[in-house]
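Complex shown without one protein chain; remaining protein chains in place.
Let's look at chain A:
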């Protein structure tokens, strides 16, 4: 490939091996000035490894990186930073107790005075100029901890700009942002483009990619698959590039064989979280719960599962009123809960796949007070096969599995406690598209086996594709109960934004 002035960044033949496993194999990437270049691939495709090499956190085995036509020294964080490469991390790395200005200039404090004393006024002025240029109204003397995630991200970007960044890497920058904040971020990205800054943009959200990206490069299993102008691709073609096969329909038709009522709640409320919510769910039925962030969906789920108390209302299991004070009670009554926060409430990272799967039903595997290893292994092996969990062995620590497989382990654990009703809270959050398809298939299988399912999701296609009925919550209140026929993206959004 001849050297082209337009290309601010050229990566060629990059290979990285971790103890014999090729994480990157002869990967290339060329990024033009002033373009938004989306880097796509499933989890484990090698995106983060590539970016870590680019910012100097890892050293490549072979291959070269050219920045403005000059070779970038491999594995040197300071060099990469000096030469203008910056990364906005998924988890914001800032010092919460320092101010915005102090964070922006951290490590590069310039002093306004003769003797080199630190001068916060001077720092604040500089920061204010910078933020004004970006059109952001954040006070430079605010402590970082008082900012929203979106604001922190803006500050990180300001920091990168103040560093004269030529290439800014954004890793899932919108994962914690509201729609309005996303719009602001995209505005800033467009400004940066005007200034000739190149953005490498990593995201799982397809609609975003097609909104903001000019060019798309796809990696799969550490291999370079191709680079295309975004305009030449659509979602289906992009997914095909990413997974290397057609997924078929994400949402297969499922039969509805609605059975008896399993769970019903009547006018349940929890002060400050939700009020007067009523619904029921039957055997073999999927009840979708839709709503915006903060609508009280997770709070309802937590209350039913006994993680929080309800302040009024009634919960019935198979027609009988019950009082649920703790997750133990909920499990006894046949309720299973898969949390939206997989890492926080789902699995124990340093226990094995097997030990996590049996965790909620452990007393079933004892004899004379002692654990029966074989019985545990048998059950876990079967669950691993049934749910198609990709793991080296049942004894692998869950920590080392991919997000989709971790989610399946949590679902497996809940299933082993043989629930009659399962609450799935954002079951596909943060997992890649191939694994999503697997989870959808699984939900339909559970449904076919007669389990009642309550599924909370922020992804409307998911809600519409899987639910038999849809409950829409708004600001802690019940806005609508829609049948499959009534529900469209528009009707759901209209109810969700009501009040």
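Everything that follows uses one rule, which is that a residue touches a chain if its C-beta (ideal position, glycine included) is under 8 Å from a C-beta of that chain, and two chains touch if they have at least 3 such contacts; residues count from 1.
Assume contacts and distances are computed from a predicted model.
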Fill in the blank from the handout: Matching the hidden chain's UniProt record against "YeeE/YedE family protein", "Stage V sporulation protein AC", "Phosphoribosylformylglycinamidine synthase subunit PurS" or "Inner-membrane translocator" returns "Inner-membrane translocator"
Practice task
May I ask which residue of A:360, A:411 or A:452 touches the chain that does not appear here?
Solution key: A:360
Practice task
Using the touch definition up top, pick the residue from A:38, A:150 or A:435 that touches the left-out chain.
Solution key: A:435
Handout entry: Per the touch definition above, residue among A:328, A:418 or A:445 touching the missing chain
Key = A:328
Exercise for the section: Pick out which of A:240, A:322 or A:371 touches the chain that's been left out of the picture. Expected result: A:371
Problem - Contacting the left-out chain in the complete assembly, out of A:81, A:182, A:322 or A:351 - result: A:351
Handout entry: Hidden partner chain, residues of chain A it touches
Key = 18-19, 21, 221, 243-245, 305, 307, 326-328, 330-331, 337, 339, 344-351, 355, 359-360, 362-363, 366, 369-371, 388, 390-393, 396-397, 400-401, 404, 413, 417, 434-435, 438
